[in-house]
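Excluded from the complex is one protein chain; the other protein chains are retained at their positions.
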Amino acid sequence: MPEELPPLGDKVYLDSAAAVADIPDGAVILLGGFGGVGVPENLLAAMADHPARELTIVTNHAGFGERGLAVLFRQGKVRKLICTYAFHKSAFVFREIYMAGKIELEQIPQGTMAERIRAAGAGIPAFYTPTGVGTQAAEGKESRGFGGREALLEHALPGDIAIIKAHKADRLGNLVYRGTAANFNPVMAAAAPLTIAEVEAVVEPGEIAPEAVHTPSIYVNRVVLGENLELRSEA
Amino acid sequence: MPEELPPLGDKVYLDSAAAVADIPDGAVILLGGFGGVGVPENLLAAMADHPARELTIVTNHAGFGERGLAVLFRQGKVRKLICTYAFHKSAFVFREIYMAGKIELEQIPQGTMAERIRAAGAGIPAFYTPTGVGTQAAEGKESRGFGGREALLEHALPGDIAIIKAHKADRLGNLVYRGTAANFNPVMAAAAPLTIAEVEAVVEPGEIAPEAVHTPSIYVNRVVLGENLELRSEA
Amino acid sequence: MNSDPKLEAAALTPGDIARRIAREIPPGAAVNLGIGVPTRVANHVEPGRGVMFMAENGILGAGPRPAPGEEDWDLINASREPVTAVPGASLFGHADSFAMIRGGHVDIAVLGALQVSARGDLANWTVPGAGKGGIGGAMDLATGARQVFATMTHLMKDGGLKLLEECSYPLTASGVVGKLFTDIAFIEFTEEGPLLREVAAGLTAEDIQRVSEPRLLVAGTIGTLTREPEAAEPGA
Partner (left out) sequence: MNSDPKLEAAALTPGDIARRIAREIPPGAAVNLGIGVPTRVANHVEPGRGVMFMAENGILGAGPRPAPGEEDWDLINASREPVTAVPGASLFGHADSFAMIRGGHVDIAVLGALQVSARGDLANWTVPGAGKGGIGGAMDLATGARQVFATMTHLMKDGGLKLLEECSYPLTASGVVGKLFTDIAFIEFTEEGPLLREVAAGLTAEDIQRVSEPRLLVAGTIGTLTREPEAAEPGA
């Protein structure tokens, strides 16, 4: 769905609405963030004003409160949620929609989700992990012993679009994260052919030292300066 | 072979000889470096004065010239070399020893070697990669199709000891690399129960910003300030 | 905590349990603390012991909660609480964080438990029936950490058992619990089975056995778990 090559030069989009404008129905969206930190709040808000439906969302948890991701649940835009933690008490909107049978859920261990997304970006079609052996997470999965220890076969989990958050970007798309706000954002950036990054600052190429880059520009197609950096839906 | 837990507090060793003193015969050593950059030259020099034999060395290439790794080849200390590029013209010492039937060789694709070492550090017993399908690198390996594309099953490649090089360390073992001197060093640091890092500078904890750490302290057991930073064997 | 007045009277507070767990953490260890009582363990580990706390959302070297008003809301632990970064801390993303956990680099994970079985199976992520809890990082931590310490009240509120022959709740991981700290006992899982190491002051081994489904082993002297005034817990 996205262009074959990133556009020449400047990847900076005018606003969040423009950055997500062409997201189609049915897209699989990798959504960064953990515990309200590193969440692309403004891009999420733009998605609430966007017509795309039948979305699959891959993210750590099922939203918090009434904002951010919860708005998309309420709007009935999300067909399926793939996450690591579905039923936190603050995810009451998701619970309501789920109990009404209006959304599919796939819940997977956090490390397995991170590694499946990394695998998608890294050209690894599948890998084995000991996590989940002998649990519900193993249901329907192949298992195999390595050196006397069982492991499950897990497949790469790519997205069509990654919607992520970083602290700072340069105009080429190099990203830097702050604190624990990296979380799923770096692996998601690499695991979709179209990656849209909301940031708190945009600088010129060269202002981020090469050793300090956390996500190389090659993984980022669009950069947008978040309109309201105080937004905190904790999606 | 190493202690169960890293020693309390300061991981800084007095000199290279002390840092490698307890390496036993038969150890599998992960050796960092690529093209003469990021090579732990002083630790290699200390290994030349060390009695350990029957070593397996895992490193990018088969040494250069007459110094560094080539000394260990000449001394007959290396039983097996696992590398990505064996027969560069400058690796004449290895060639000589290999042609004389005095060393085993396993040559594997560079990306597969990096990923196998990462897997060892990341608790992934095995993974699939499309690299090498239909080539000599596939010989004796399981192959399987994913989404219509064949991939080879590759296993984690752990070491007993990692001997690596970084630019800077703090006393807790956090590491920072310079330029293209990271190469195999970060993955190797995580893939052995005992990791020994040669560095060009040692600083106090806190002097490396948390976001700037390339290799977290948890992966590093010993730090030594290289005695002769001009050493350049290009091993 | 349960309907037995004798056990109830002897039961440790959460702070007492956290303090006891802290004593089992060796100097220099890298430790992941789960939500609840495990989080409080940090309050009882002296800074000079070189223990590094890691949180699976991407920090090694998490320090105490900052003073009110000084929070950095980009810097939290896995319980969504603001933390500080100690000198020598490092930050990383989820893939690297779980590589660290699954790769066996974290020495100890201290996890809350719902049930523990005779052979150290851990159930801590959900109760049967839809709509409660989530997996989160629990399966990776329980599987990947070198040692798993579990903690729970010994009994359910209705007096039902939680230390069982077999867990009835969905498992988090099999055979992983090394040490179990309840409000009335400290039990170590050995090749031969669960070994009763310590009991709360005022109780006997028989008291613990009576509320535990598996046969508990005893070797040598059984130690005593003591209570302290809550004020003894700094920062709680």
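As written, the chain order gives the labels A, B and C, with residue 1 at the start of each chain.
In this section, a residue touches a chain if its C-beta (ideal position, glycine included) is under 8 Å from a C-beta of that chain, and two chains touch if they have at least 3 such contacts.
Every value quoted in this text rests on a predicted model; they were computed, and no experiment measured them.
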Chains still shown that are in contact with the chain withheld from the display: A, B
Per the touch definition above, residue among A:R67, A:R118, A:H167 or A:R222 touching the missing chain: A:R118
Residue touching the undisplayed chain, where the options are A:D25, A:E66, A:E104 or A:E211: A:E211
Absent-chain contact - pick from B:A17, B:A48 or B:V133: B:V133
In chain B, positions touching the absent partner: 34-38, 61-62, 83-88, 95, 98-99, 107-112, 114-115, 117-118, 129-137, 167, 177-187, 214, 232
For chain A, the residues touching the chain missing from this view: 5-9, 118, 120-124, 170-172, 174, 190, 204-206, 208, 210-211, 213, 216-219
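Everything below uses one rule, namely that only the chains that are shown with their structure count from here on.
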From chain C, the most remote chain by mean C-alpha position: B
Chain centre separation in whole Å, for chain C relative to chain A (CA means): 30
Chain centre separation in whole Å, for chain C relative to chain B (CA means): 36
Residue numbers of chain A (touch at least two other chains): 115, 129-130, 177-179, 214
Chain C: positions in contact with at least two other chains: 59, 85, 91-92, 98-99, 101-102, 144
